[in-house]
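A quick write-up on the structure given underneath.
The complex appears here minus one protein chain, its other protein chains still in place.
All chains are identified by letter, namely A, B and C, in their written order; residue positions are counted from 1 within each chain.
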Amino acid sequence: MQNVDAISTDFIEPKKNYLNNGTTLKSWLLTKDHKRIAIMYLITVSLFFLAGGMYAATIRLELLTPESDLLNTQTYNKVFTTHGVLMIFFFLIPAIPAVLGNFLLPIMIGAKDLALPRINLLSLYIYWLAGLFAIWALLQGGVDTGWTFYVPYSTTFSNTYVMAVGLAVFINGFSSILTGLNFIVTVHTMRAPGMTWFRLPLFVWAHYAVALVMILGTPVIAITVLLLALERFAHIGIFDPAIGGDPILFQHMFWFYSHPAVYIMILPGMGVVSELISNFSRKKIFGYEFIAFSSIAIAVFGFLVWGHHMFVSGQSVYAGMVFSFLTMVVAVPSAIKMFNWTATLYKGSVSFDTPMLYALGFMGLFLIGGLTGLFLGSMGLVVHLTDTYFVVAHFHYVMVGGQVIAYLGGIHYWWPKMTGRMYSEFWGKISAMLVFVGFNLTFFPQFILGYMGMPRRYAAYPPEFQVLNIFSTAGASVLGIGLLLPVIYLIHSLFAGKLAGDNPWMLPGLEWRIPSPPPTENFASTPVVTWEAYEFGEDSGLDLDEARRRDLVTVT
Amino acid sequence: MADHATTYSDKFVYHEPGLQHQFEDMKQQEESVSIGMWMFLVQEIMFFGGLFTVYLVFRSRFPMAFATGSNHLNVVMGFANTLVLIVSSLTMALTVYYAQRNNRNMQVIMIILTMIFGATFLGVKYVEYREKYEDGLVPVAGWNRRAKAESSEHATATFPLETRAQAQEEHKTEGEHVYNNPRGEFQWNEGHHLVDEALKEQAAHPDRHYLTEYEKVGYFSNGQVDDLKFQEKVRSFFWIYFAMTGLHALHMIVGLLLMTWLLIKAFQGTFSAQYYSPVEMSGLYWHFVDIVWIFLFPLLYLLGRHFIH
Amino acid sequence: MQYTSWVPIFPEQASTFAWQVDLLYFYLIAVSIAFSIPIVAAIIFFGLKYKEREKYATPDELHGSIVLETTWSIIPFVVSMTIFLGGAYVYFEQYTPPTDAMEIYVVGKQWMWKMQHGTGQREINELHVPVGRKIKLTMTTEDVLHDFFVPAFRTKADVVPGRYTYLWFEATKPGKYHLFCAEYCGLNHSGMGGWVYVMEQKDFDNWLAGNTSGQTPVELGKDLFQNKLGCASCHAGGPQQRGAKLEGIYGKEVKLVGGQTVVADDQYIRNSILNPASQVVEGYQPIMPTFKGQVTDEQLNGLVAYIKSLSGVTGTTGGTTGTSLSASNTATNSASSLPSNTMTPRRADRGNSGPGSNPNAPAAANSNR
Partner (left out) sequence: MAKHTDDQVHHMEEHAPHIALPGYLGVFAVLVVGTILTYTVALRDLDFIFPGANTLLALLIAFTKMTCVMLFFMHVKWSPKLIWLSAVASFFWLAIMFAFTMQDYLTRGMGVFST
């Protein structure tokens, strides 16, 4: 853990970096620098996460007692809907790609910037616009359709602000489309000489896969929401059964995007974890190609399984069979990743810094999330389990236990690079543990609740379910503390944190070979890559002996 | 530039027109831009794809209603529009061709031609929409013409079935205004000949199927063809028609704005054999919009037309 | 439902295919454990054994091995296929209703379940079925998506407007089981539940015969009002109140929509239960479904007695119009069949009704259109 206080202040001469290069508001709002855009994303996304978290807390409090006493049903419906919309569309989907991806992807492939910086800035503004619409809708009185907007309730029966929120989702879609587009172009054209496809860090592979999903999937949700708005506005008779429409069609079009969207959320997380596992066991990742291609495989197969959300919806039994089968197939690439990560630890030199703790937590939680995914892919069981708390628990294990934990791990891992400062390792470890424990306390009871048959989206529930709900709420409070801690000590580190130095952990990735915080154009001159990904040996070009000497100096 | 490409140092200060800071050289930039544009087109395809899915599902359910609706569209105008759009595609392609040739004047001319044809397309589209408005075929209540009965000769054609008779004789008796379609609602008065045909055929050969399962439920109420229910289905067709062509028209308008910008640039002689990717990109967009129409025309105007001939 | 442990962890099994679903469940749990234990053990073991000894050590590389990769792709695939097949088998079991089943019609409506037995009895938020008989539910809904879910039977199916969906089960042991709406359906979604009563055949026959055990009219009416007929869901006040409050109404003058007033006497109450639309109190929508044919005469008397008791009035009601009513009951029972009373009404009022103008919408906030 000594590796933190690598360089003491007086060795550092003030360098020009992306943070102090222009400090006016204009220099931020009109920047084309991917790093500044990433930072602005970071701030906005965190705010939305905080808001969504508040709603989550409210939900847990309401469910402490069987009756709907804290909130009346009307409010409760709005609260869980808002929680879903904010978290999914404004946190989970942009979080890793738009923050970490934006910041690191160009650096990792040795480029000065993303290929289309203006587009990148545009996507940020679109995201802000969408966010404003969402907030406006909330202030107007919110929406109570559930984040799935199922028709005909959303088109004909809900008297809340469906159109406004729909518009927010519609606009937000284009933000992620543009991000994805940018990533694909960048990975194709901006790689530094010597940075071949199979020297790319797996983080980049994951983001490439995500970008594919974003481009191919997101337009469909856009058009679907558009039709939803038309239906609500003027009764097209496409979704509303009372005038010859078909509600199942909406579910098809909705899930055509929204299932792949799950992979938009989890794939970048997997990318981050691949980085962490390999780097903190200082060992080339096991089965690089397999992990890389499993990402692509997940992205492709992810488009073929949306029907498993509709097993009881009135969809044809035979369609159900096909979807169920393909769902089982998708399980395989995820399994491959799991095994490879585990194998990477073998004969490594594993150090348990905060990011690594998060990575290990991810492996544990994603294991459970993935396996319960099998429960929900098996038709006979799903008939009993869909729309119960089992589903709720499952997707929280994948989304929070997967994406959010990986995101936190990534933030901790690259924080010294982004800010040049090192956070308190002690508090880092504490929060990592709190999150892990609190999370399991919160969501594991919900699996049991689900099998007991407690339906989701219930403001009031039969009393026999109360005990488990109390466990869940108790856990939620622990989880809440665990999630708030980083906010405090990370911000604190900005002012009082030790200077991290360019490469606190002596890691070979390109991002660790440039100053931290990086200069505006990342590289003084375009690097020529001569080493494989995750090359820790002497031929990685890292002066390890110098690092050891340096540590000795600082320790004594 | 060649050695610049080999030794990757950006000490090299020579800056070409429109080379952006993050790129090494023009080649890399053009490559990036064109890939970017194609990715954008891919997402556009999926965007329209949603609508095509809706079309597919509904057509496969109610072919008769769709055929009836599509027979009522003005196929001549649709046909003309297709030609117009193809010509504009040609001129667009030629714009790129002349840009590569450093030929500024021809560029400008071609862009202007493209814009003219694009505008023509929209003009024709306007006339078509206008017709629908006149005939009360816009599927939004209140967005159709509430014409005075005597004011237009095809007013009688657009009377609601049930009110037609008494309305006519009302304004025979005293001269006060009779509004047909007073609330400006969607109304379908052309009947349902195709369904009747199908029923006849069905009676003739009971072994074959002329109506889909959905139609058997969707058009009838207790055994009779229900005009309201049938109108509902035709209305869905017109919704899909307006949604698809409307979205397409929107893309045309964007295209025209793009052209205007391009025209100015070209007029200033910005583009040359070295730097013409903006022209090419706008071209890609324009051709894409053309392709969408190439599919819309048969799907909306032509399919099912043979039933009446 | 009675539970052995203070933390309930497992629902009752009360249908013929429940054990199959549970078997699948346990199989998957076994699979999960079989996968987790080795992985977690390996992670912990490697973590401790290969904890970094010296800083910046560079352990010798070892690249992937095709053998391993293929094994741990094949094995999960094979296992997942077994899961798929098992699941598909049970699924067909659940969704293939037998031909010799006793048929019951179910209509979902915001926010109540209306059941209609083949013999004409109707229930609300309650379903009485005999044990050991195959039951087939033919379901549809008047408004939005609902989902008929009985955890103890391990089955559920969405109820889709404009279509019939089917569900079947064969209860294996008598008892009282939860009935939930599992597809989000708006304001009172969590209130849209009830009970499924599984009875021995003879009890069921008695129930069909309409015997009710010896309660005073008021008790009987209270029971009907709060549980059986679900009147409370609209008339009890609270956020989802959509019907007139009945406390202290008896004997008072009530103002009707038409403008005229009537005195809320026995006859008025009885009439409002049987043909609600005829005399609607001002300020309320005419949305109450008729209970004609769903309440026997004595139940009706019980209701009237209970509503009077809300106003502190006691005393029995004379079954004056009793005979005529029971006559009309039988008439409606035999006449009414499902399609007529579900599809048509909505379609009829559909032409001019906008999103906001549906009955169960508070008249506020139509502004987002």
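One rule holds in what follows: a residue touches a chain if its C-beta (ideal position, glycine included) is under 8 Å from a C-beta of that chain, and two chains touch if they have at least 3 such contacts.
In this text, all values refer to a predicted model and were calculated from it rather than measured experimentally.
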| item | value |
| --- | --- |
| Per the touch definition above, residue among A:Leu19, A:Ala57, A:Leu304 or A:Val329 touching the missing chain | A:Leu304 |
| Touch criterion as defined above, residue of C:Gln20, C:Gln121, C:Thr165 or C:Asn188 at the omitted chain | C:Thr165 |
| Residue, one of A:Phe256, A:Phe339, A:Phe362 or A:Tyr461, that touches the chain absent here | A:Phe256 |
| In chain A, positions touching the absent partner | 188, 216, 220, 248-249, 252-253, 256, 303-304, 306-307, 314-319, 322-323 |
| Interface residues of chain B (partner: the chain not displayed) | 1-2, 4, 14, 16, 26-27, 31, 34-35, 38-39, 41-42, 45-46, 49-50, 52-53, 56-57, 60-61, 75, 79, 82-83, 86-87, 89-90, 92-94, 96-97, 100-101, 213-214, 217, 273-274, 280, 283-284, 287-288, 290-291, 294-295, 297-299, 302-307, 309 |
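Please note the rule applied: only the chains that are shown with their structure count from here on.
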| item | value |
| --- | --- |
| Chain occupying the middle, per Cα centroid | A |
| Gap in Å, rounded to a whole number, between the CA centres of chain C and chain A | 37 |
| Sequence positions of chain C contacting 2 or more other chains | none |
| Residues within chain A bordering two or more other chains | 243 |
| In the complex with chain A, residue positions of chain B that touch it | 8-11, 20-24, 28, 31-33, 35-36, 39-40, 42-44, 46-51, 53-54, 57-58, 139-141, 218, 229, 232-233, 235-236, 239-240, 243 |
| Chain A to chain B touching residues, read off their complex | 111-117, 119, 177, 180-182, 184-186, 188-190, 192-193, 215-220, 222-224, 227, 230, 234, 236-238, 243-246, 249, 252-253, 521, 525-526, 528 |
| Contacting residues of chain A [partner chain C, same complex] | 2-3, 68, 72-74, 77, 140-141, 144-146, 148, 150, 152-153, 155-164, 232-233, 241-243, 247-248, 281-284, 286-290, 311-314, 317, 320-321, 324-325, 328-329, 331-332, 335-336, 338-340, 342-343, 345-352, 360, 363-364, 367-368, 371-372, 374-375, 377-384, 386-388, 448, 451-453, 455-462, 464-465, 467-468, 506, 536-538, 544, 547-548, 551 |
